[in-house]
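Only one protein chain is missing; all other protein chains are in place.
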Amino acid sequence: MARLAGRRSLFAAPVLLVVTFGMFAIAAASPFDPVRAYAGTAALGADRETLDRLRTNLGVDRPFAERWWDWLTSALTGDLGQSSVMRQPVAEVIGERLLWSTLLCTVAFAAAVLGGTLLGVLAARRQGGWLDRTVTSLAYALSAAPVFWTALLAIWLFALRLDLLPAGGLTDTATEQVTAGQVVSHLVLPAGVLAVSQLPWFVLYVRQGVADALTEDPVRGARARGLSEHTVLLGHALRSGLLPVLTLIGSRLPELITGALLVETVFSWPGIAAATVEAATAVDFPLLAALTALAAVAVLAGNLLADLLYGLFDPRVKLSEM
Amino acid sequence: MTTRWIRGTVVAAAMTCGAAACSAPGGGPGDGGSADSVVIGVASEPDTLSPLLGYGKDGNSKIFDGLLARDADLKLVPALAKALPTVGDNGLTYTYTLRDGVEFSDGEPLTAADVVFTYETVLDEKTNNTSRSELDAVEEVRADGDGKVVFTLKYPYAPFAGRTVLPVVPEHVAGGQDPNTGSFNTEPVGTGPYVLSAWSKGEKLTFKANPRYWGGAPKVRTVTMAVVEDDDVRATRLRSGDLDGAVLPPNLAAAHRNDSGTKSRDFRTYEARSYDFRTVTLPTGNEVTGDRAIRRALDAAVDREAMTAGILDGAGRPAYGPLPVDDPWFAKGIEHPQDLSGAERILDRAGWREGADGIRARNGRRAAFTLLYPSGDKVRQDHALAYASDAKKAGIDVKAESATWEVIEPRMKDDAVLAGGGSTGDPDFGLYTLLHSSLAGDGFNNMGHYDNPAVDKALDAGRRSQDEQTRKAAYDTIQRELVKDPGYTFLTHIDHVYVLADRWQGLTTQLEPHEHGFASGPWWNVEDWRPEQ
Partner (left out) sequence: MADTAVETEWRSCGTRRRSARTVRVAASVTIVAATVLAVLLVPPLVQLDQQAVDLAAKLQPPSWAHPFGTDDVGRDLLLRCVHGLRVSLLVGVTAALTATVIGTAVGATAGALGGWADRGIMRLIDTFSSVPHLLLGIFVVAMFRPGVWPVVVSVGLTHWLSTARIVRAEVLSLRSRPYIDAALSGGASRLRIAVRHLLPAVLPQAALAAVLMVPHAMWHESALSFLGLGLPSHLASLGNLIQNARGSLLAGQWWPTLFPGLFLIVPTLAVAGLAGAWRERINPRRRSELML
């Protein structure tokens, strides 16, 4: 297992090199003006002279490959530069916000996996039944619904019409302390929407996996041995039906990040995904670059995790062979 | 493995929350309903809290004081200075005597050296202050003993005293640092009514009452500024009881007012009058927008009343020039209603003839131009759409397009822009940069490259003269010249609308400039608020 992790990490290094170099190349080709980004709205009233002096002070006129190398070497020491939109070091921005994004994504992902498995199994049990058809149609419809649209309608329904849940933020602003109770009540809506956006995929895959497994020999054998339908379903079909899902969990990470980008923005959740959108809007390159690289790291880690999980759950696979 | 991993993360998250809860500063009962604390939703967060980089340059900074301040009627009143300055040498020197016994929140006394340090640092080329040109007139600042500061100007600048609301910073704290990157930007120390107790970037700033404040410790002990960029989100959080007050666009404030479902709290709406105009720049260099007939026709064709009612929900006033109609400097008589037939007459006379598509043309050139508006700004977008709709009725084809400022800026000299602006304090502050031909195309000054010698002359006269009558005449001339050659179509002065829980008495709003953040709104003087009896 350690060997696999090591090899994956070796693969990750060149990937990250290419990704970050690509980002600097794109930025170099871009017509955006880092000086204006730095000065923000204040630049709108500033005269040319002031802006020119800012340019010299910021030192943005060097070739991009050089700046990439500088960035890379200082990134290795933990210095990711200064975010112009947040006015603080990028590392600090990430440090403050990573936790909240992780919390949101973990809760949503867990809810989606559990809910998806449950609904998928229920649907697969009676294929073509009313439950199956309802679940499947809903899943297809939800998979086509843009998550930001669902989020808006959820706010309208739960926060405005029913006044059940807070519409955004992490805590009530009046309090300076972040208490668990507040976070939970603020988490329900964004995590719920994010989970619902990920749910269809799990439902459909689990349903497919379990349904396929039900027709396979071991299951038929188990049935023939007179085991109860319950045991067959949970003991055999679920196990082999979930296997393909597990392998693909890692590949869902990009989708999860995509969903988080939109959900955090709609609910003003103070996580890194919302920060990414802010950075993009303000053309805050240092922050945007760091967060993009971070997402790449997360995806690579997710792939590794999926491989490891697959190995753990399926004894036929030897990790050393992967 | 999965479960363990997931659970591990959640536990870690919970533990960190716990740690954060313990280490959060303060600890007084954060009761949202009491009158000694208030949570306000603002649209933007300051980039820095250092006045050296421009924070609070127009006053009401909460953490700092200037030599002077402005009261509810925008009259200059002494703050860190004992009295208004004595002006000498034909308006070339301004002498301020400092108030005795003022201390910074860290206990150190305020001295003249701090004032000199502040102004010299702002004037220093190496400081990244984008509004340095506001102090352009200053030749020299020097301390005269510990208690006096003398400014020497390069030229007589009548409204100079209005610039000295600039907050004063302590030299013993900010002096040793790089003003552009130093910790003073996020850990400010001032003489003001509040001290910063926490700043969670992009989320909120918390201020605590300064017990050493020379004006007496404020009754509202905790002020939280929640940064909620999106208007819609701010409105939602106000409604859910998360915020006590917020600045809102008129339509959302109206929705709030109509809705009684707010959590058992009474809200009051404050509409602050402002100098904040929305205008269309008509670049002189563009053959269509540079034409005087087109400019005058557009000025006549727009329905300002409909915009005020439909876009601003009544929270604003039609603008017939850069100054609002109720300003003492306003030139009476330049108001006029929508006059489509008048617009058509002007165009007919100038030779702009209607073509087959309903759009006028002259010598083969169509009366068409592009109007850019900054994307994401709903109020400007609606203004632009309504403007284009009105222009079409007069036979002028205006294509409204959204763009970011990076895109708009290089196109400003050729394309019309839906711009905003307006400064309080003195007509010179806003008008000179908006209209003087020497500033045409200089950053965002005079965006339309307006060039009118009569206006230039009057602007200079207004700036240099000390005489009230001469100045009044000068600004009168400018406004009437703008009617003859409207290089900007002024549309509306928008009111800034605020909604605030009704727990304090006698709140006021100032007349507000274009920029509005912490400093504006009913909380401009939160330090003076008294609880409702």
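Residue numbering begins at 1 within each chain, and the chains themselves are lettered A and B in the order written.
Basically, a residue touches a chain if its C-beta (ideal position, glycine included) is under 8 Å from a C-beta of that chain, and two chains touch if they have at least 3 such contacts.
Keep in mind the model is a prediction, meaning the values are calculated, not measured.
Screening B:Val38, B:Val102 or B:Ala386 for touch with the missing chain picks out B:Ala386. Contact with the omitted chain, checked across A:Ser30, A:Thr56, A:Thr73 or A:Thr134, is made by A:Ser30. Considering the whole complex, the residue from A:Ala5, A:Leu131, A:Leu160 or A:Val188 that touches the absent chain is A:Leu160.
Within the complete assembly, residues 230-232, 235-236, 239, 249, 251-252, 254-255, 259, 306-307, 309-311, 375-376, 378, 381-382, 385-386, 388-389, 392, 398, 400-404, 407 of chain B touch the chain that is not shown.
Although one chain is not displayed, chain A still touches it through residues 14-15, 18-19, 23, 26-27, 29-32, 126-129, 133, 140-141, 143-146, 148-149, 152-153, 155-156, 160, 200-201, 204-205, 208, 223-224, 229, 253-255, 257-258, 261-262, 265, 276-277, 279-281, 283, 288, 291-292, 295-296, 299-300, 303.
Methods note: only the chains that are shown with their structure count from here on.
A separation of 38 Å divides the Cα centre of chain A from that of chain B.
Of all residues in chain B, those touching chain A in their complex are 1-2, 5-6, 9-10, 13-14, 16-18, 20-21, 24-27, 30-32, 37, 39, 41, 44, 47-48, 54, 125-126, 128-133, 180-181, 185-186, 198, 200-204, 206, 224, 226, 228-230, 233, 236-237, 239-244, 261, 405-406, 409, 433, 442-445. By the touch rule above, chain A contacts chain B in their complex via residues 31-33, 36, 38-48, 50-51, 53-54, 57, 82, 86-88, 93, 96, 99, 102-103, 106-107, 109-110, 155, 159-160, 163, 166-170, 172-180, 183, 268, 270, 275, 278, 283, 305, 308-309, 312.
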